[in-house]
Every structure is written in C-alpha cells, then in structure tokens.
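Read the structure below first, then the notes.
Here the complex is missing one protein chain, while the rest keep their positions.
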Amino acid sequence: MKMSTKKLQWLMFGWFFLFPFLPVPGYWITIGNYIGLYSIVALGLVLLTGIGGLTSFGQAAFVGLGAYTTAYLSTTLGWSPWVGLGAGLVVSGLAAGLIGSITVRLSGHFLPLATIAWGLSLYYLFGTLEFLGKYDGLSGIPPLSLFGLDLSSPRVMYGMIWFCLGGCLWLVLNLLNSRPGRAIRALAKGRTMPEAMGINTAQYKILIFVLAALMASLSGWLYAHLQRSVSATPFGLNMGIEYLFMAVVGGVGHVWGAILGAVVMTGLKSQLQDWLPLLLGSNGNFEIVVFGVMIVLLLLWSRDGLWPWVAAVWAKFHPPEPEVVAPAIAPDGYGDMKRRAKPEPGALILEVNEARKQFGGLVAVKDMTFEIKAGEVVGLIGPNGAGKSTMFNLVTGVLPASSGEIRFGGERIDQLDSRRIVQMGIGRSFQHVHLIPHLSVLENVAMGAHLRGKSSPLSAALRTDRHEEAQLLFLAAEQIRRVGLGDYMHTPAGSLALGQQRILEIARALCTDPTLLLLDEPAAGLRLKEKEALASLIRQLKGEGMSVLLVEHDMDFVMGLTDRLVVMEFGSKIAEGLPVEIQNNEAVLAAYLGGIE
Amino acid sequence: MDFGIFAVLAQDGVTNGAVYALLAMALVLVFSVTRIIFLPQGEFIGFGALTLAALQGGQFPKLIWLLIGIGILTFLVELGSALRQVRYKPLPKRHLMWSGVENLCYPLFVWALAHTFNWQGMPMVVQVLFTLGVTVPLGIMIYRIAFQPMAEASVLVLLIVSVGVHFAMLGMGLFIFGPEGSTTLPFTDWSTEIGAMLVSGQSVVVMVVSASLIGGLYLFFDRTLYGKALRATAVNRKGAQLVGIGTTQAGRMAFGLAAALGTLAGTLIAPLNTVGYDTGFVVALKGFVAAIVGGLASYPLAAAGAILVGLLESYSSFWASAYKEVIVFTLIIPVLAWRSLTSGHGDEE
Partner (left out) sequence: MSTDNAKPVLETRNLCVRYGKVEALRAASISLRAGEIVTVIGPNGAGKSSLLNAIMGALPSEGQAEGEVLYQGHDVSHHAIELRLGKGLALVPEKRELFTSMTVEDNLVLGAYRRRKDGWSYRDGLEGIYSVFPRLKERRKQLAGTMSGGERQMVAIGRALMSDPKVLMLDEPSLGLAPRVMAEVFHVISHLRETGVATLLIEQNSRAALQVSDYGYVLEVGDITLEGKARDLAQNPKVIEAYLGAKH
C-alpha cells in the first residue's frame, strides 16, 4: 500500500544523523559509514529493480568507476576531489547510458546478464591497468575538505556520507512522486500500457539505469575519500551481488527498504565474519553461504522483503494518510492547459480502408473497411477468433498493418507506433486491465496525463515541477469524478472490483484528451450491475461528444448502446448497419449460433 | 605471428571453445526448459574437477558430505510439503519412500562405495562416472530445494534465486575443498605433428569428448521420449503439462543434465589448468557469453559462440595476455548490440 509512513522514515533517518555525536565506539562509526555508502547504492537498485522492473548485478563496477576516477585524478594529477566527483559521475553515467541503450530493447534478463559480464570485465580492468596500480590499487588519496573544513575524521565523514544519502533519498522520493516518476512506475507493467499513455519506455529505462549508476558512482567517490585508498577487490562481482541482496532483503519495491537492507546485511556480515571462522575453524568469506540461503528463503516466503513488515507494524499505531492528493480547486492556469479541438459532430474521424494483417501464412484481418464519425458510438463485434483484437491493435498502433490504410483525422496512422497514436488523440483501455495495483486510483489515472505535462526528471527531483504537477493531478481528479469514481480517489487500484478497474482505465484514457476512445472488450467478465454502470458511462461520454469504438463479443451489451455495428468473422467484415438490422441479419445469426449442414 | 603460433593458438582456442560449448548447451537447455538462468553451473565445474582429483589422489571425496547433507535437507523439504497438504489428501507414502531412497539412502550408498573401493587405481572413465554419481543428484536436489517451490516466479526472481544458490554453493565449496586448487592426471601423453603444428592428445581428447557429448545430446533430444519431452516443455509449457510432462520432472531432468555437463567440463579442463572451488564460475560465464550469442535459445548459435569465445580468448592471451578476461567479457557488449539490432521490438516479460 503506497501510504505515508513518513514520520517513521525520517525519525529513523534523524536517529542515524545523531549517531556520531553520541559517545559510541569508533567501530560503530565505521559500520555506520559503510551502511550509508551501501544504502546509496541500494537506493539506486530499488529505483531500478523494485520500481522500474530492471536489474543489475554490476553496481559495484559503477562504484569502482566513481572511486577510481577520483583516486586517479586526485593522486596522479593532484586535482581537487570535487573535480573527481564530477568526472566520476560523467564516466559512470556515460558507461551506463551505453550499456542501457544496447540492452533496453532486449528482454528483461539480458540486462542483468550484461551487467554480470560488464562487472567482471571492469574488475579485471581495474586490476590490470598500470596507471590504476594493478591489483595493489591507488593509495594516498587526499581527504575531502569543504570550505576549509577538513573531513578526514571518520566521524565527520559520517556526516558527509549520511548527508549525501539524505540528499539522494529526497531527490528519489521527489522524482517518484511526479509525472516522470509515474512513468518509471509504469515500466514494471511491460511495454504496451506505458507506450499507450505516450510514455517512451526505452528512454525511461535508460534513465533509471543511469540514475542508479550515478548513485553508485557517488558512493564510490565517498568511499575513496573515506578509505583514502582503492583496490579492485571491493568492486568485484560478489559485492555487486551483495548490493542487490541488500535491496531485496530490505524490500526492493520500497525506497526506505534500501537503508533497512543495508543495515541488516552490513550488521549481519560483520557479525558473521567474527563468528563463522571460529565456528568452522578456518578463514574465508563463509558469510556468503548465509547470504545465499537467506535470499532463497526470503524469496520463497515473502518476495517483498522486510520493509512492508516494519511499515505494517508502524501503521497500526499511526494510521496512514494518502501521500498524493489532488488540489481541491483548479490551480492557476488550469483553464489554459492545451486541449484538443473537438471535431465537428458528424465529421469523419477514423477511416479504415482495406486494412490487412498477415502473420506468416495466416491472415488475421482481411481487407477490413469501416469508418467512424465524430460523436458516434460504433461496436466492432464478432465471435471469438474473428480478428477483432488484431483490428484493435492495428488502430492503436500495437501492430503495424500489412497493407491498406488507416486514417485518423485525415492522417495515415497504419504504420505509426502507439506512442505517436495516443498523441494524435486516440485513447484506449485494455481487455486485461493494466494497472499498478498498490498505487492509488488517482496516481494510476494520472499516468494517462503523461502527455499533458512536460516536466523533466530533474525538475521533478528538485520540486520545480509542483505547479504543473498540481495541474496534472487536478486533471486526473476531474476525470475520476467524471467517470464516477470520486469516492475511491485514494483507494489502491488493486482493491477495486473488476468493473471499477475497467472504469478507472477509461478515466486514465480520458486524461490523454482523446477525440476517439477505443475500448477492448470492456464488458468481459463483468456482472450485470457493473455492465449497466459501464453502459451508462459510455452513454454519458457520448452525450459529451466523445466518439467511441467498442470491440465486444457480448451482443447484448452493444445492442442498446451503439449507433452502428460492424460485424467480423474470419478476419472479414460480414455485415454493417444499425443494431436492429444486425440482429436480423442471416449471416450474423449463422456466425453467432453457427450450425452445420 | 607465424603460422605455427597461429595454429597453436587456434588449437587452444577450439579446445577451450569445445568446453564452453558444453556449458553453453547446458545453460540454453536449463533456461529454455525452466526459465532459470543457471549461474551455479560454474560450481559443478569446480566440484567435479576437485572430486576427480581427490579420487585420483587416493583421498575421500569430501563432496559426498555435502551430498549427504543436502540429501537430508531435500528429504525434509519433501516431508514438510507433504505434511502441509495432509489436510486435503492422504500422506503420499510411496512418494516419500522414494524420496527417502533418493535423498537419504543413495548418498549413504555413495559414501560406502567411496570407502569400499580403491578408486585411485581405477580407470579414469570409472572415476569420472563415480564423480557424476555424486554431482548429478546434487543438481537435482538443488532444483528441488531452491527452484521447484517457485517454478512460476518471473525470470528476474529466478535469476536472483540462482545468484543466491551460487553464493551458497561457492561458500560451501570453500569450506569443503579449501582455497587450494588441484589438477587431475592427463588423459594421454600422446601427441603428433601435423605439418608445422604440434597436436596434443589432450586437445584431441577434449574435442572428441565434447563433440560426442554434443552429438549424444542431439540424439537424446531427437530420438528419445525423454529428450522429446524436454524439448516439448521448452516449446510449450502448458502443452507439456497437458500431456503429463510435469514441470517438476522436466526441471529435474534439465538440472541433472546441466550438472552432468558442468562436471564433465570440469574434468576436461582439470588436467591442463589448476581448478579451485571458485574457478568454475568464470569458466561458466564464458559459456554464458556463448549462450547469449544464441539468445539463450539456439543450440547451434551457442556452440558457434563458444568457439568464438575460445578463439578470442586464445588470441587475446597472445596479444594482450593481461587483458584476456577483459576482452572476453567485453565481447558481450557488441554481441548484445547485434542481437538488439536484429531483434524487432523489445519483448514483454
């Protein structure tokens, strides 16, 4: 449940800040420093894995890039560590951008595999290069200093490290709670839904990979100036794996889980390294056995890590409040938001002309021709396997047409991708609902408003997007009220009934400001009452001047609702006309009831 | 570089490539049947080589202790899951009995065998077979404990589990075998000269064994019912379930085969290289680079990739020996770039 446990979080965090001022032993400070360093890396992994659905075992290599860059610049060249920070970030960012852009088009498991190979290769490189001191590494790295303040003591570095972690947390939390943040959350749902909202999935995937690498690089920079020397070992593949384990143990879907995971793993590791050699009677990094077994067990029992458990205990005492709230009145400039001009009622908006789709030898859509005029509700019906879904995919740009033409508002769209098509004003829903279940109805619907804003990830992270964000949320809230889900604004989308989820998807599609709405089997699996609610919503939208194409199997549902019906069988149009005509059409009767001679 | 060196490097490259090919086959097999990216493959290389070395050195192969331990654990897992279902159906006594034979009695039997015979004097083939008798059940047990309970999880979750298993096995390997590596006896001292090139019998054995294993795998998949069942599972999981090829059974077969291929790869490289408990991982990853050339789906492409990796490694060890590993692992970047350009749209998970 995406509800606020903010108090607990910042309480926990504040406690860590006080830590060095207490008379604690130096060893604890060292552990605290490592927890901070690891948390920064794990935070990047939460963004990448838990929220974006990608993963990397190579984060240690990015830590290494950050550490070695500053180490080399500040020792051999004698440059300021602050130059080293910038250079490290640039190097890691470029490397991540390159790897990301290569793997982003491949299926999800190629990225982690690539990061394993890449992590190993960089590790060997660190250990081989003459100017990086081979396996001995570089030493004599100067301490950090800030406005003349010397940061060489571990206690002072503690403040620096946790300040950086706090900054990263703040930026990541801001980013997630924004237009680009919603786009990132949508990535975990595959490609079709976000693209249909106009989200460039490839770009956002590369973005989070780069962001995770930048955080790792920052951690490496801090590490180098804390440790004052670097060598290849802490940047090997094993450490890369341990970073991922931290994120998974803490709760890979939760920003605060990164810190929790780093605390648990670092504490456990230091204890195990003390005890295991005594127990087993020989030296070695036996703690990896415990880590490995722990991860397997954890994934068996709870894929979500430890954080939700902590949050649930806290929530018992402090009932959560919604985190994302739409403004109650329209924000300034809301009325000036760009809206598409409505076509004249009766004007031709969608023309499908001889559209054909062939998969190998199979012709799924055979030269279909039909049209939709502005303000019309048209039903595309036919028995199962008639090619309706393929036809739907051609219009929404999920598939390109093999031949023929599809025009929307006079422009050819048959070869455009879905991201381009939604920009032109075709909104859609999905037969199998594509929602982020733990996000609220408001946040889910606001995903549809992606194209209505422009704010960049940077402005989101720095909160300079708040005015636009308020507009987008108000827009989303208006659509939610428009479809009648106003009472469920802050309910997690996953807890709605199927009928309400379908309606939520319509609200999300309405956020894209469409002139044509395409609904894919919206009545499938709905109860009678839910069907009635859906039908009355569609009538209301028609009353507001919306054009709708309903792809349906259920004839009962479309009969009273549509102006016109197009009937498909075996990929071809077998009839078209008013619902009454279709009901008595012999060919349609045969197609639906069938019969054999 | 004269032709002599060129030829020697080529021979080295193809020899190593043949081993990588075996590993790549196993990885493609496991992935296509179970969707698991089988990182612990590397541990079987090390475990196999070190067990063979122990047998040849006249020592007790300590891996058997692990087999006994994991066997007990596996039986407990089976018992636990049977007890949890006891509300719905009677205790599957036959099943538990078989599980007891497999996981409790068999490891003890292996232990007894290890003590009864003088393995040092046996022919190498028998030693290798005995080694397989230890490692293959281990692979099957690991499938039962770590992967079978979450056969439906996403590729990503399975990959993380795989990494967890890799960690656990690596640590146990260190505990069992210690940090020192070993080598095994050469297969043969024979060698011959073809033109300017010295052909070592060792290389010939590796290539012949790899080639015949690959041929054997082909026949297994093409001719036998079990092989066809595995292929069927890879092609269509639901279809396979509907004809009664259980996901579990297919997973066990795939893991058993992968463990066997990993072990054999270990015994093939052990006469020439010192193999330690952790050597296998890097070797297996080279198999991975090869498997990725084939998109984790195509056997012939994976085999071709393996030879490519072997040759690249061999020539780069001549030109820039310090950067050998760097070059081999960086190969994955152009390979993925090529796959990315030739594949159409990104797939959905």
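Each chain carries a letter (A and B) given by its place in the written order, and its residues are counted from 1.
Throughout what follows, a residue touches a chain if its C-beta (ideal position, glycine included) is under 8 Å from a C-beta of that chain, and two chains touch if they have at least 3 such contacts.
In this text the structure is predicted, and so the values were computed from the model without any measurement.
Enquirer: Checking the contacts here: which visible chains does the omitted one touch?
Expert: So, spelled out: the chain left out of view touches A, B.
Enquirer: Which of these touches the unseen chain: A:190, A:234, A:383 or A:577?
Expert: Selected residue, touching the omitted chain: A:383.
Enquirer: Among B:80, B:195 or B:244, which residue is in touch with the absent chain?
Expert: B:244
Enquirer: Tell me where the left-out chain touches chain B, residue by residue.
Expert: 85, 88-89, 152, 225, 228-229, 231-232, 235-236, 238-246
Enquirer: If you put the missing chain back, which residues of chain A would it touch?
Expert: Here the touching residues of chain A are 362, 383-385, 497-498, 521, 524-528, 553-556, 559, 570, 583-584, 589, 592-597.
Heads up, the rule we're going with is that only the chains that are shown with their structure count from here on.
Enquirer: So what's the Cα centroid distance for chain A and chain B, whole Å?
Expert: That pair's centroid distance is 36 Å.
Enquirer: In the complex, go through chain B and note every residue touching chain A.
Expert: For this pair, the touching residues of chain B are 37, 145-146, 149-150, 153, 155-157, 159-161, 163-172, 174-175, 178-179, 282, 285, 288-289, 292, 296, 322-323, 325-326, 328-330, 332-333, 336-337, 339-340, 343, 345-349.
Enquirer: Using the touch definition from the top, list the residues of chain A that touch chain B in their complex.
Expert: Residues 49, 53, 55, 57, 98-99, 102-110, 112-114, 116-118, 120-121, 124-125, 128, 190-192, 201-202, 238, 241, 244-245, 248, 280, 282, 284-296, 299-300, 303.
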